[in-house]
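The complex appears here minus one protein chain, its other protein chains still in place.
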Amino acid sequence: MAEQTLSIALFSGTDDRLQAATTLIAGAAAMERPVHVLLQFWALDAFRADRIRKDHGTSPEAGAAGLAAMQRHGGMHWADVLAQAKELGDVTIRACAHSMEMLEFQLEDLDPLVESVEGVASFVADASGSVVFI
Amino acid sequence: MAEQTLSIALFSGTDDRLQAATTLIAGAAAMERPVHVLLQFWALDAFRADRIRKDHGTSPEAGAAGLAAMQRHGGMHWADVLAQAKELGDVTIRACAHSMEMLEFQLEDLDPLVESVEGVASFVADASGSVVFI
Partner (left out) sequence: MAEQTLSIALFSGTDDRLQAATTLIAGAAAMERPVHVLLQFWALDAFRADRIRKDHGTSPEAGAAGLAAMQRHGGMHWADVLAQAKELGDVTIRACAHSMEMLEFQLEDLDPLVESVEGVASFVADASGSVVFI
């Protein structure tokens, strides 16, 4: 069952959750498990071509100490982890049609990591394995 | 596997997450996939009969721009999307017994979209497919 698709509805756009999400995606890709990501709401906003590498803040619960730990730790930016996971494994990143409309984005407004636009029904139809909401 | 049940532990009670959750539920219903929702904590609070259509706020990360985008976009209220999904598909919405006790609610305090009260163990026992925490 390890080759089951991981379907991730990525909703949150803060750097701590995006980092946790991409770690999970990279882990799945390393285990040769296909990953389908649907970007919604604030996660979609974080993938704007002109913003993806900007500061997206953290969850309020991170606090000053958590933020300091993240900054001290450094490491690869989550967008680079994601790019690497896409090269290494079967990782598809799509933008949710409903959120695209709400945020008034066109596909060309987004970072090239995002391949296309997809409706939620199609995302669910493909989700034969686990659905994860982040 | 597309007909696998989607079991959603709905915890969050902000309008952005409730909207994302109901979009997922409606998408699953459209694909003829059964959906079991267990309302917990702040999501349960959002389903109070006298509050379901009131303003439930958004995640802090939405910010002023995100909130403005949601309001400008408008569209159906998530409670109406949910009502439609229930008519269209096999969608069950139950209140978590533990959260009912904590919030001191009776079933009649809740919107009629909520059918009954259920314990978490029973919810998990029925969760033969994917469990999603929102």
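All chains are identified by letter, namely A and B, in their written order; residue positions are counted from 1 within each chain.
Throughout what follows, a contact is a pair of C-beta atoms (placed from the backbone, for glycine too) under 8 Å apart; a residue touches a chain by one contact, two chains touch by 3 or more.
What you are looking at is a predicted structure, and each value in this text was computed from that prediction instead of being measured.
From the set A:6, A:52 or A:124, the residue in touch with the chain omitted from the display is A:6, counting the whole complex.
Contacts to the hidden chain, counted on subunit A, fall at residues 1-2, 4, 6, 16-17, 20-21, 23-24, 26-28, 30-31, 33, 59-62, 66, 69-70, 73, 130, 132-134.
By the touch definition given at the top, subunit B reaches the unshown chain through residues 9, 11-14, 40-42, 45, 57, 59-60, 96, 98, 101-104, 119-121, 123-125, 127-133.
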